[in-house]
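Apart from one protein chain that is not included, each protein chain of the complex appears where it belongs.
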Amino acid sequence: MADTRISGFPGAEQTVLGADEIIINMGPQHPSTHGVLRVKLRLDGERIVDSECIIGYLHRGVEKIAEHRSYQQFGPYVDRMDYVAAVSNGLGYCEAVEKLLGAEAPMRAKVVRTILTELQRISSHLLWLGTHAIDIGALTPLFYCLREREEILKIFEKYCGARLTTHAFRIGGLQYDTYDGFEQEVKRFCLDFVHRVDEYEQLLTENRIWIARTKGVGVLTAADAIDMGATGPVLRGSGVKWDIRKAMPYAAYDKYDFEIPIGKNGDTYDRYVVRMQEMRQSNRICLQAIEDIPAGPIMGKVGKVLKPPVGEVYHSIEAPKGELGYYIVSDGTTQPYRVRIRPPSFINLEALDKMIKGHLVADVVAIIGTLDIVLGEVDR
Amino acid sequence: MTPTQISQIAFYFFAGLAVLGAILTVTVRNVVHSAIFLITSLLATAGIFLTLGAQFVFAVQIILYVGGIMVLFIFVIMLVNLDVALHQLQFNRQGWVAGLLALVLASQLGFAIWFARGEGSLDIPAGRTGALSPQNVEQFGLALFEKYALPFEIASVLLLVALIGAVVMTKKRV
Amino acid sequence: MIPIGHYLFVSLALFIIGVIGVLTRRNVIIILMSIELILNAVNINLVAFSRHWANVDGQIFTLFIITDAAAEAAVGLGIIIAFFKNRETVLADEMDLLKW
Partner (left out) sequence: MSALLEFLKTYMWPLIFALVIVGVLPLLAGYVVLMERKVMADMQARLGPMRVGPHGLLQPIADALKLLIKEDIIPENADKLVFWFAPVISVTAAMLAYSALAIGPFFQIAELNIGLLFIVAVSSMGIFGIILGGWASNSHYSLLGALRSTAQMISYETAAGLALVGGVLLAGTLSTQKIVQAQQGGTWFVFVAPIGFFLYLVASIAETNRAPFDLPEAESELVAGYMTEYSGFRWAVYFLAEYANMIVVASIATTLFLGGWLRPFGSIAALDFLDFFPPLCFLGVAGYCFYRTPKQPEPIQSGVMALFGGLCLLLAAAMALPFVPAFAASKAGVHGAFWFLLKVSLYIYSFMWIRFTFPRFRFDQLMKLGWYFMIPLSIVNVLGLGVYKVLRQLQWSRWPAFLLTTGGTLLVAIWLVWLAQRKVAVPGPVGDMTEAEG
């Protein structure tokens, strides 16, 4: 054991295992690494001395694929990055291309997009809550969360026929108008959902074990969070009030009244509270938006064949997991010259190493859970 | 089969098991296997206690020896488990001298027991007073807390000292 | 009734095996375990004589010996762990320094 050399531990002052150190491979097949993340942990007893993230098991070359597809054809691919929040991905992509084209979606389309995206945020956070709770050992919230998520997926299914990888929006607006009873269904869901969030909070927020497991675990200070480029709830949990919906409003967000919840200590508990509050805020936005969906066309004036002018554009939206940015370079043809995606999960994941050092194995799963990563997006 | 016969069969079975376990304990290469055989031997000894009517000691042997000390042993073996140690020489060089000495000791003690039996001093002694009641636990408890109360307390202090000693010694940064 | 001599022989066997283990093995943990064997042999003797004399005192001494064994194991294993952390070995003949 004395001469077991470990390669690939950047910055590790010691490359030789100590007498009571072991190396453990978390993933790529592990119940709680949320996909195919692999974390190599060097443990002293149960304490983490060093860690290394190994990713790429789900790499599909999405950015490269974009260079060989027309702008419309690439639409469905973005759904497959953050597959639990496909609608948000689609929104970001559509808006980026619209910006490149200089076109704008009509108001009705914008409002419907806002509603669906906020519903998607709720569903993504619900899935996060369920899996995060199950990582920490609370089995039951998952099923309550899935129950509500099912309602949202049913709305999606009725709207566009797909539940997960929806491809709900089109460049320039929407392909489908809302179905009959859309408003009532969303409204009924939203009115009911407030009580559901209360239910989850009743199970967890005040629970002594839950607090013990999450408070003070995986602290990320505001300065660190900004340095690492963390966005979304991870950043807001550290107490930075930054939300693209407010900072650079897109879609119809400037019309609605909502707040940005922030945390204080930047620990797992704060991020949990932030996400719970975000669900309530999203719900609020949905309720406001559903009240009056303006009448009018749903598709803006874009041609059948999209040929954006030569140029480049960066557009980002606030996806459930953080800032989702699309950087598109056009060379004037029907296919993008280069698409670069700024995935929130990938950049938030970088904080993992800093957050888990000195913690126990059990905290690693809590911290991976609190970062809310989706490997489809990390690896692209 | 009478209870006495069963008891006899049980004794020889346990005795054989204890000796076999002991032999394997000191001869096998793998430390964990060695510990397993020691556990076997200790359990067999507990069985021997049972044939002697010492029920309480039987339970204590299992709870403390097997369930306590041996778990500690295995715990430590796992903490310091060295695959290297498996391939090293298991017996030291002067082993044969030690073995010889041990055999001499064994023959001496064996003869002592054998001759004592011959002279009849191992028969049921004439001067034996009292009797072991079947209510072993009560008898044990009364004797422990009346006659041997002080040694009992001293033993607990010994355990406390050992506890502190073990913690201090294994603590990483004192 | 099994004669007490049989118990004594079993005890003797365990004792001798324990002595051989202590004297010949190199692994400290096995040496410690051999000491447990020796203590165990003593226990058999004590309990056997306890029945022989129809007196429960022998059994009580067994309890004390088990207590002692526990203390010895705790301290002994503590030493082994401390030693292992410093020298990464558990072999008795490599324990050749009085002070580390």
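When the chains are written out, they are named A, B and C in that same order, and each has its own residue count from 1.
Operating definition for what follows: contacts are C-beta pairs under 8 Å (C-beta built on N, C-alpha and C of every residue); 3 or more make two chains touch, one makes a residue touch a chain.
Values in this document were obtained by computation on a predicted structure and should not be read as measured data.
*Asks:* Any idea which chains on screen the missing one touches?
*Replies:* Counted over the whole complex, the chain not pictured touches A, B.
*Asks:* Given that one chain is not shown, which residue among B:A10, B:V32, B:L105 or B:L159 touches it?
*Replies:* B:V32
*Asks:* Write down which of A:H30, A:R280 or A:K354 is the residue touching the left-out chain.
*Replies:* The missing chain is touched by A:H30.
*Asks:* Where does chain B touch the missing chain, residue by residue?
*Replies:* Chain B touches the chain not shown through residues 1, 5-6, 30, 32-33, 36, 39, 55-56, 58-59, 62-63, 66-68, 70-71, 74-75, 78-79, 134-137, 167, 170-172.
*Asks:* Write the list of chain A residues that the hidden chain touches.
*Replies:* So the residues of chain A touching the missing chain come out as 20, 22-25, 30-32, 45-47, 133-140, 142-144, 147, 203-204, 207, 209-210, 212-213, 215-217, 219, 358-365.
Rule of thumb we're sticking to: only the chains that are shown with their structure count from here on.
*Asks:* At what distance in angstrom does the C-alpha mean of chain C lie from that of chain A?
*Replies:* A distance of 61 Å separates the two centres.
*Asks:* Could you state the distance in Å from the CA-based centre of chain B to that of chain C?
*Replies:* Centre-to-centre distance between chain B and chain C: 7 Å.
*Asks:* For chain A, what residues touch not just one other chain but two or more?
*Replies:* 1, 19-20
*Asks:* For chain B, which residues are shared contacts with two or more other chains?
*Replies:* 79-80, 82
*Asks:* Using the touch definition up top, name the residues of chain B that touch chain C in the complex.
*Replies:* Counting only chain B, the residues touching chain C are 4, 7-8, 11, 15, 18-19, 22-23, 25-26, 31, 34-35, 38, 41-42, 45, 48-49, 51-54, 56-57, 60-61, 64-65, 68-69, 72-73, 76-77, 79-80, 82, 85, 88-92, 95, 98-99, 101-103, 105-106, 109-110, 113-114, 116-117, 122, 124-125, 128-132, 136, 139-140, 143-144, 147-148, 151, 155, 158-159, 161-163, 165-170, 172.
*Asks:* Write out the stretch or stretches of chain C touching chain B in their complex.
*Replies:* Per the touch definition, chain C meets chain B at residues 1-10, 12-21, 23-27, 29-30, 32-34, 36-37, 40, 43-44, 47-48, 50-57, 59-60, 62-64, 66-75, 77-82, 84-85, 88-93.
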